[in-house]
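Here's the structure we're looking at; comments come further down.
Missing here: one protein chain of the complex. Every other protein chain is in place.
For subunit A:
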Amino acid sequence: MDADGNFDVVIFGTGITESIAAAALSKAGLKVAHLDSNAYYGGDEASLTLEELAQWADSRQPAAAQTSPYLSEQRNKFTSITRSSTIPDHPRQYSVSLAPSLITSVGPLITSLVSSGVSRYGGYRLLERVGLYDSAVGIRNVPGSKEDVFKSQEMSLLDKRRLMRFLMFASGDFEDKKELLGHQDSPFIEFLRTAFSLGKEVSEAIAYALAFCTSSTDPTLTALQRLRSYLRSSGRYGSSPFLVGHYGGLGEIAQGFCRVSAVNSGVYILDRPIRSIISSSNSVENTATPTGDFSPSRRDKYVVELEDFPEPMTADLIISSASLLPEGLRETAHFLPQQTSSTVLSRARCIAIIDRPISFPTSLRADEDPSPEPASVADTNPVPSVDNSPVDTSVVVFPPSSLEGGSSTSAVHAFITGQGSMSAPQGKYIVYLSVPMDETQDTLPETILNPYLDAILSLTVSPSPEASIPPTPLFTLFYAEHPSERTQSTSTENKSSTVLVSPPISTALSETSDAASDAAEVLFFKAIEILKARRREAWTVREGSVEAGSGGDVFEELKFWPPLDGDPEEEAGEW
């Protein structure tokens, strides 16, 4: 922080959205202070050790002793929390994600990771397998690509032809195709069966395991758009369309973006609650234009004071996560709207630790591709043609009604990952379960998800054929996650506000990461628009920010991510 503590932007919360925005704003040459009242990075998308996770859960219990405005908000957001009383050995070797997510290989988050340079800080692995739960046989393989369909021995030639035709359709520009006309909002499964004459099993596999639909009524157009982005993602880094971030994914990635901000002179202060925020109006006039657009004549500055922190900070603009938004700013804040159409739902969630890998059928293994092309992975070890090592990182999909005692309306996507994603010690695996919850029913998350956890355990590999001990989880945490209540202003829309609240992002396994990047981009441009209007004169002289000599309108061409500059060390060729 400079001597006078002046910033362009103060950001509350180090969740993935705010962290990406912080990196982009710092890279654009703005002075950013990034604060969190938590001692850890990542906010509601943090990656935590098992001890931290237990603490996280306990402090969100309604009866917990500690109180703060933030914790009250969190106790509304996270409810019905139950956890094992004992914590497994080596708790620090786990990185458990509060927002488990798959990263599409072609999509907004990958673009942000690569364009910001954050991709060089952390590691990633491919999602190895996606399987469909079938109570009769265990896990069925899902043909995820045209190659898979071609190789499949379970399908008739006619089925293969129909499926091929559909996959061609789904990976193309289908928006104006006759097959889709009038069916945009009809249930996707129904569309697959009528428009492409696909059988029930294949339709379900496509809807739940390829397009990640969560119910039989998911509308066709959005499901197709998701599926297209996944089909186009496969092949970029390997046959799976999805990557999984090391050390708990988004929480670690958020730290990477924060580092990029810090490297570009962002100031980081964690573990300090906000003491006060004063809006000091030092303007001559204080009016918004009649259209509600931002008026550059507004000159409010915010003075932020933190607990246990000597100097106050001033800022022209405040960006806040919904969770950390100080109550006093709520009335005047501009709550940015969600970027995608799918609603953010309440979810029942489970995090479990198990000590056996999932047993997948042997065919259709993603990396058993016999084609002569070089393996897509960066690793230079040749991939053995027969690989008996356990599947480390996978998704098991439970379609509605596939499991006795399970949901008849919602699909559950179980995400399992272990040492291969650096999230667990050797031989241990983290199981993430989540399902949209009907808030009108008061069924506990534990009741909803326990049958699924039992099913996952029944799919694990026994350590020895004689082993008769039924597998039990080493640790479980169940909870409900609700959309933040603070997603709307109490007053009218504050389009001219200088307090921006991050948009809500999807909590679905395959959507969170891209939604966060999209949300951050919206925050970034909104922040630039506001600051540009206020501080036009200041922009051109800020050193090291934007290209000099382009006059007062340098922001017209400002990009979310400018090209990485040619620092030879940073950009060394072999990297």
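Here is the rule we go by: a contact is a pair of C-beta atoms (placed from the backbone, for glycine too) under 8 Å apart; a residue touches a chain by one contact, two chains touch by 3 or more; residues count from 1.
Simple rule for what comes next: contacts and distances are computed from a predicted model.
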Protein name as given in UniProt for the chain not displayed, "MOCS2A", "Ras-domain-containing protein", "WD repeat-containing protein 48" or "Acyl carrier protein": "Ras-domain-containing protein"
Among A:223, A:277, A:422 or A:530, the residue in touch with the chain that has been omitted: A:422
Residue in contact with the excluded chain [from A:126, A:250 or A:558]: A:126
Candidates A:87, A:180 or A:270 - the one touching the absent chain: A:270
Among A:110, A:130, A:333 or A:480, the residue in touch with the chain that has been omitted: A:110
Contact set of subunit A toward the excluded chain (per top definition): 41, 106-108, 110-111, 113-114, 117, 119-126, 128, 232-233, 235-238, 243, 246-247, 252, 255-256, 258-260, 262-263, 265, 267-272, 309, 367, 373-381, 383-384, 387, 389, 392-393, 419-422, 567, 569-570, 572, 575
